[in-house]
Each structure stands twice: as C-alpha cells, then as structure tokens.
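The complex appears here minus one protein chain, its other protein chains still in place.
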Amino acid sequence: MKCAVIQFPGSNCDFDAVKAIEATIAQPVDLVWHTATDLSQYDFIVVPGGFSYGDYLRAGAIARFAAVMKEVERAAADGRFVLGICNGFQVLTEAGLLPGALRRNESLQFRCELTELVVANAATAFTRHYQEGERIVIPIAHGEGNYYADEQTLRRLQTNGQIVFRYAQGCNPNGSIDDIAGIVNERGNVLGMMPHPERAIHSRLGSEDGTKVFTSILQVWRETHAAIQS
Amino acid sequence: MRQSSLNENEALTTALPSPEMVREQKIYRTFGLTDAEYARAVELLAREPNYVETGIFSVMWSEHCSYKSSRKVLRRFPTQGPQVLQGPGENAGIVDIGDGLAVAFKIESHNHPTAIEPYQGAATGVGGIIRDVFTMGARPIALLNSLRFGELDHAHTRYLFAESVAGIGGYGNCIGIPTVGGEVVFDNRYQQNPLVNAMCVGIMTHDQIATGSASGVGNPVLIVGARTGRDGIHGATFASAEDPHAKERSAVQVGDPFMEKLLLEACLELIATGQVVGIQDMGAAGLTSSSAEMASRAGSGLTLDVALVPCRETGMNPYEIMLSESQERMLVVMRQGAEEVAKKIFEKWDLQATVIGRVTDDGMLRVLEGGVVAAEIPVSALVDEAPLLDRLALRPAYLDELREDAPVLAQPSDFVAELAELLARPTIASKQWVYDQYDSMVRTETFVRPGSDAAVVGIPGTKKAIALVTDGNGRQVYLDPYEGGLRAVAEAARNLVCSGARPLAVTDCLNYGNPEKPEVFYQFERSVDGLATACEALQTPVISGNVSLYNESNGVDIYPTPVIGMVGLIEDRERIVTSEWKMPGDEIYVVGALSHALLAGVGGSEYLALRQPDASLKYRLPTFDLEQEVRLQQYLLACAQQGLLQSAHDVSDGGLLVTFAESAITGGRGAEVQFDFAVQREGRAIESDELLSLFFGEGVSLVVITAKPESAGALSRLANEHQVALTRVGVVASTPFLRVSVDRQLYVHADIWQLQAAWRGAIASWMKH
Amino acid sequence: MDVLAKIYVTLKESVLDPQGAAVSHALHALRYDTVSDVRIGKYMEVTLSAGSEQEAHQLVRGMCDQLLTNPVIEKYTYELVEA
Partner (left out) sequence: MDVLAKIYVTLKESVLDPQGAAVSHALHALRYDTVSDVRIGKYMEVTLSAGSEQEAHQLVRGMCDQLLTNPVIEKYTYELVEA
C-alpha cells in the first residue's frame, strides 16, 4: 500500500504521521508537497495535523484551495483512502469532502490531553480492528474541534453510521454535537477525526490505541487488492 | 566604498532632525541616552552623531543590548566543561550529548511587553527564543515557560495570566514545537510586573553548528523572512525603562507563528547547504543589534542599504528601519555567489530573501539609504566601547532584621484540612489548567509530559532522552540572595536527577528590580554568586542566559527572581523515572537528612506564607548544605541508572506532605507512612514546631523515592557509598488513603481523591470568576 | 475604481457563540449590568479595484462565498465604500 502524507505550509504533524505509518504498518510512505498535481500512485492519503497557513481566517479554509487538494478529491472519488487528522479534518470539511464544520472549542481554549473515545462504528475500513463500543484513549490537541452540523445532516450521519468515534460520555472536550470526534463520508473511504491516532502508537507516548486505525486500513486494502488481482 | 559625505546626506535624504538639534534639544535623552553617554558617543565618533546614529547608539548601549549593569557580574558564572560546545556569547549555548549529537538551548524574558499586551507579549517571547535556537542550526524540539503573576483574586491578574498562557500556547502550538514544562508562581510582588520567561531546546549534529558571525570581505548580507514595519521601535530601550507602560509609546509587536514556521524550515534548509557564513536572528533593536553583533564577532564591518530592505509600510526612514523590532526576520551572511541558493530555498517557502549589503574589512557599520550614507559608526564603538557600569551594591537592611527563631504557629488540629488548603494554593496546585492549553505531544517524542518533576523528550534514532526543567523561587532569593541562588540551581538539578537524568548545563534568566538601587544590585550580585557556586559544585556550567532588570513599579521591585533552565541527559530511555507512585507494596523512602528537617523550621515556606502572610518575609531561610546536595543527587542518579527507582519526587514548594500528596494523587495510590524519631530522641515527644518543620518546611534537601522491596539492599548499599541518609518510611497502599504518623501518632488520614479535588481544580476554579 | 469593502461576518443564529457568552460574562463582572447580549464576529476590510460598481459587488460576493466565510456556520453582509 503506497501512502502519502500531504504537507501544507504550516503542517506540523506531517512527520509524526510518517513515523506512525512506518511504525505501525511499515508501508512505503512519501511526504507530498502542497503543490503536487498527481497523487494517482497513492492508495492511502493522510492530511495531517498542524496549522496550515497559520489557520488564519478559519482552520483549513486556505489549505483547501492548495493544488494538491484537487488530487485528494480525485482520490476520494476513486474510492482510495483519505484520513484527515485534526487540521486535516478541518481541511476536509472546508473542502466539502466531509459534511459539517469545526468551530472554536466551547471553552475557547486550546486543549491538549488524552481523551477517552468510544468506537461508534467498527465496520469502517478505518476501524475494522476495533470492537464496536470499545473504549480507547487517544490524545487531542486543538483549539477548533467543536464539530457542528445542522440537524438534518446530523440525522443523516447518525442513520448512515457515519459517526465513527465519539468522545466518551462526560469527556467531550470541545462541545461537539452528539460528542462527535470523527466521521466518515457516505462511501466510507474518507475519515476525518480530531484526535490524533498517530500520537497513540506506543505506551511510551501514553497510549497505543491509535495503532488499529492504520492496521485496519492496511488489512482492508490488502483484501480489496487481493480481490482485484485474483 | 563611501559614496557621499554626511553633510550631503543630511540635505539629501530625510527630514530628520540635524545633529545640532539632537545635541541642543537633547533628543538623545528621549532615546534613553544619558548626557555622559552622549558625550562619549561624540568622543568615539569625533563628531556629533546624527539622528540615525544617535538612535543606533542608544539601543546598542541600552541595558537590554549592552548588559551594562550586569556584564561584570555575569563573568562570575562557570562556563566551561568537557560537554560545552558553545558557551555564552552566541544566540544559544550548545552541549554535547554523544553520538555526534548536540543540544542547543536558551531562556529569555519577555516581561515588559507582556505587562501591556499579554497575548502578543508572551507569544513574541516564545517566537524570539525559538529563533535564537534555530539560528544555531538546531531544530527546536521543546519549549518551557516560567511565569510569575500576582494573586488570582485580582481580575487584572487573571486577565494577564489567561492571555499570557494563551499567547504562549498560540505561538508554540502553531509552530509545532511541544511545550513540555515550566512553572507558575503567584505572588503579589509580581502584580504590576508579571514575568514571562521562555526557554527553547533544539537538537543538532555537531557539523550543523552555525554562528552569528559576519566574516569574509565582500560576502553578501541578506535580510530574510518577514517585511519590516514600524513595530516596537525602541523596544530595547523601553524594556529597560522603569515604567513598563512607557513602552506604550512604541508599538507592541504582533507575532506571526506561521511565518516563523516557514522561516524555521527555510533557515534549517539553508544552513544544511553549508553556504551560510553567519546567521543571526533579529530580536531587540532589530537590524541594528544583529548587524553590529555579527560584525563584532568577526571583527569585520558591514555596509547595508536600508532602501533595499523590504518594508511593510511606506515612507519608513533609515532610523525606523534600523530600529524596527518587526518579528520573524533574520540576518544572514552567505558565501559570495551563493545568494541564489538562499533565494531559491526561501522562494519554496514563500519567503523573501533580499541582499541588503556586504561584509567589509574596515570595522564600520555603515548604513546607506539608496547609496547615500545615513549612518557610519565603528562597530567597536557600539559593542566593545559600550558602557560598562560598576553599580553600587549595598546589603539591604531587611536582611539583618530577619528573625532566626521559629515563628509561633499553633499546631493545627486537622492536618488534612491544612494539607488540602496548601494544595489548593495556586502556586502549589496542579498547573494542568495551564499546560493543557499547550500542545505537549507534537513530534511524538514527549515521554514525560508536564506534571512530573521534569519533562523528558526522546532523541530520535537513539536510546537517549533529555530531561528539561525550569526552576526559581523569588521569595527565597529575597530572604537570602546567596542561599536562594544556591537553592535555585540545586532544585533544578534535583528535578532532573529525579527523572533519571544527569544534569548537563544551565541557561539562566535573571529577573530583578531596578539595578540603580544599591539594595537591588546587592540582591543581583549575591544571588549570582550563589548561582555560580552551585553551578560549579554540580558541574553544570552556564552556557546561555538573559537578564531582565527594571522590573519595578511604583517604587516596588519584584523579588529577585533568577530562573534556572536546565537540561540533563538520560542515556537509556528505559531508565526514565517519574514522580507518581506506581505499585501497591512499593516501599517508600526519604533520601536526605530527616533529623535536620525537624529543626530547619518553616522560614521561606509556602506554609508560612499561607498561615501568616505578614510574617512570610520576616523569618530567615534555613541554611543550605551544598555538599550534602551534591551527594544526594549523585546517589539518586546512581539509583536511577541501576533501575532501582519506581518513582522519585523532590520536596519543594509546600514541603513533605505536599510531596507525598502529589505522588499519591498522580499515581492514584494511597500510602502508609510512619516516621519514627522516638529512639533517636530517647523517648522525648516531638514538639509542635518540629512537626510543622517536618511536614511543611522547605529548608532541607529531601527526595521521596519508592522502590520494589527487593531493591532495599542495593538502595542502602549505595546510600552508604554516597554517604547520604536513607530512611524507609512506609509502603504504597492498595487503598486510596494517605496515612502519615509520627512516633505512632496518626496525623494525616486523607482520602486522596479529596486531596486531588483541592489540588487539581484550584486554578481552574479561580479562572471561572 | 478603487473600492473598500467592509465585510461583517457573524455566526448564524442557530450556531452557539461561546465567545460572545464569555464576553458578556466578563462585562457583567465589570458591572455593565444592562448588557443583555453579545455576539462576536469578524470584520474585514478588503481594498480592491474594479471596473464598475457592479463588478465590485460581484468580486466581493465571490470572495465571501468562496473563501472569507463558511456558509455552514456563518453569514455575512458588506458595504462598499469608494476608496
């Protein structure tokens, strides 16, 4: 599985994403500059965390216009895997690849802490290796992670099983509606999440619960890939 | 090289006041130059300086740039050691950590800007210290911050505190460098003069070391990064002004962490090409000090044309361009012909790199405006001839009025309530409200996040890790400048050792009041003596630092507050030690002279400040045993390196009970602790004073460690070898109760979740007001 | 013609404004008791040139819809001033 980690000016979790892919699934991974115009060789694209373009105006608002985003859109349309983490999630919502928007945290403060999540849908390509309802610990680090969608959109997310991760009850750190921490698109190949799975891959870092996000994708990719080849 | 005479220049270029006007109207005074200093400038130039030159002299000779009050005193610091690759004098110091790797670090204050625009003031402080580190060729990997504010019952203090923390986070989070540690102290002495000291640590290979030196005649000089605006003109001068609000006269700078992130990446890429001759960040006094310092280090000269400097605003005159403190800019000297290399790299990062001058060999800082000379001053006059003062130092009378006896404090009827109250004091309470606003995990190398004695960050590609800490205790330095100085260094080192690290070197931020007061200068000198002595004894040379004077308002000076930043090395990341209690059954020991702890008293302690605020500055600090401290630290390090420690936590603010409580709370474990003094006291009952001294005193170096029962033998053998007192006092319990008794009488029986509530929620509940 | 567009962006009514709530709280603490509501948004000044007023309107609306605001949570109004 060929992996790409996108770099915008101001991305700062780009190297962490590379390190995590290497450490968890040992697949080939490239850093790809925001001006790139061809991502066709990649099966799995990570839009990493950070402060693309300083997060000025709104988080992710400027990055969505970067040249590489056309290619990310194409990858999503092709059914390849796209994972937006933190700022990456914000970019994906701004780009319209995922519904809703991320507002400032209700506390108005940046928050960095280990948070407890519940896996709300373990049937996605990104969560295959988790159990439904499993409680996992993954850190957050954001000032604008307060997920919002209007009622209609929310209902659609709920009925389609598009809500993948929720903050555990009483642990919502930012005011997100319905405790939403991560969602997938309808097709199930684009995941956006505020918590950082790439920061939870070793007990030394406080948790290894993020590992399965990466191993799940690899397994699904292998299965579909094997199916295509046979 | 010289293109026109100064007289022509006056006529041609700007409508700035003439040299005569500068003299006659004493304009130099408004820049902060004294009459004597102005006369000296005239003498050095052999003519009257023009307006631009006067401005340049004034910032270069300001306290902030010249260290005129402090320079002589700073020479007392030890600065050498086999580990030191770069000592003081550069943008940051560098120490060797083996394997061809090195660590660069420095601490810096941004106190005055923070007092008037806390968010931006604190943010740009962080931005500045990051530049100091990547200028050396190091990749910044961690930030720390040391903060002092007034008490939280004051609305303005809450505003300053909240905004400063937001600003520190805002900058560090955006640029992607984890903020891993620091400290916060609340005391009314800092109400008008908050302290914000920021420290940055970077990693590099030995061959990447860059320096700020402008050598090689004809080499191009480039300004890179942000455009220049009218920000903070004369900030350096006003930073030394008595009234921080005088700084309002100049604009406060707004930081752009996004720009700095790009600048950081571009500069590191540029340095890696090997084509950089010298590089220096532009901090206080902007282009003026960066160019003069770079030329001075190389013994060269520079000719710069300000007309080539990319400006953000129109109509900026040479004076404004030379003195602007716009952030996120660097001055770079490249090898001749390598200009294009720089331009290409900066273009990729969407930044400007513009040649604005050349290196010369005539020792002059020559400023042109479109080819016309606007200023011309020998570099040596600005740097080497800068004033050097012998300030008067007088021992303050209060020091001789301090009482030696123990304060009369009633024995509390309820030690648990007492402990809970102490834990809820903002200075002692959990700082989670602060550090949860900082991204402490980005880079995924933070092995010990804020909350333990020291932060620990891994060194990628090795088994190594470094431990980082800042420490300072202004009240103690006030009560005894020398001993307080010793303690500050000792405590920083002790915190490192408690995490399993061998202390390597020190960076210091010296925050004091008005040095023109002989009493304040005495505090400064004596505490530096203390710091220097301790650095010597602990073999932690000072490799970088910063001085902030004039922290005074309405005649009241802050406590003398030296803040020590320290870095230590852990050879094996499997040997990291943290402060929380781990397993039920682990045995609890106190390392250090417990018998002294009974007698040292509560002078200088938080407990005394809580119980008798008026008396807290009236009692002497217990004396400090440096030799004992050195042995204690060596012992702890040996224990850590042999993997004997389950946890270690030193006794600091609040005393022994607070130390127990913190390890209990963070570990989620209770303990059964029993002190037995009956035998050594031949049955004489413990007195109330002694009990308070034991529980709440901060006078004696003590460390609480836990270890598995099977380690007992090894621990005591090592204790004998190192001649330190080791007392087994209890065991970690499986119940959530902390029980402490002395001579079989139970004094504390606390539910740790109740203690936790007091400790963890205290600052947050203040901030909800 | 040179135009200054003054653009006011606010959160939609249906979207909570925690910042406004915090400021309102702080104003009460400062004894501005009669303050009943605070909403906080963005104010942008964009200087541009356009061939005509109509073109200016078009440009400003374009940039607001495309970049300056997020229609999921925000709404905007603007004025044009001859610069």
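Residue numbering begins at 1 within each chain, and the chains themselves are lettered A, B and C in the order written.
Here is the rule we use: a residue touches a chain if its C-beta (ideal position, glycine included) is under 8 Å from a C-beta of that chain, and two chains touch if they have at least 3 such contacts.
This is a predicted model, so every value here is computed, not measured.
**Q** Can you pull out the displayed chains that the omitted chain is in contact with?
**A** A, B, C
**Q** Tell me which residue among A:Ile62, A:Ala76 or A:Leu205 touches the hidden chain in the full complex.
**A** The one listed residue touching the chain not shown is A:Ile62.
**Q** Which one touches the absent chain: B:Arg312, B:His749 or B:His769?
**A** Hidden-chain contact among the options goes to B:Arg312.
**Q** At which residues does chain A meet the chain that is not included here?
**A** These residues touch the chain not displayed: 53-54, 56-57, 62, 65.
**Q** Considering the whole complex rather than only what is displayed, give the residues of chain B touching the chain that is not shown.
**A** Interface residues of chain B facing the absent chain: 116-117, 120, 226, 229-231, 248, 251-256, 258-259, 312-313, 326-327, 350.
**Q** What chain C residues would touch the chain not displayed?
**A** Against the missing chain, chain C presents residues 2, 6, 8-10, 20, 23, 26-27, 30, 32, 34-50, 59, 62-63, 66-68.
Keep this in mind: only the chains that are shown with their structure count from here on.
**Q** Could you compare the number of C-beta pairs in contact for A-C with that for A-B and name the larger?
**A** Higher contact count goes to A-B.
**Q** CA centre of chain B versus CA centre of chain C: separation in Å?
**A** Chain B and chain C have C-alpha centres separated by 41 Å.
**Q** What is the distance in Å between the mean C-alpha positions of chain A and chain C?
**A** It comes to 30 Å between the two C-alpha centres.
**Q** Any chance you could list the residues of chain C touching two or more other chains?
**A** As it turns out, chain C has no residue touching two or more other chains.
**Q** Send over the residues of chain B in touch with two or more other chains.
**A** Not one residue in chain B touches at least two other chains.
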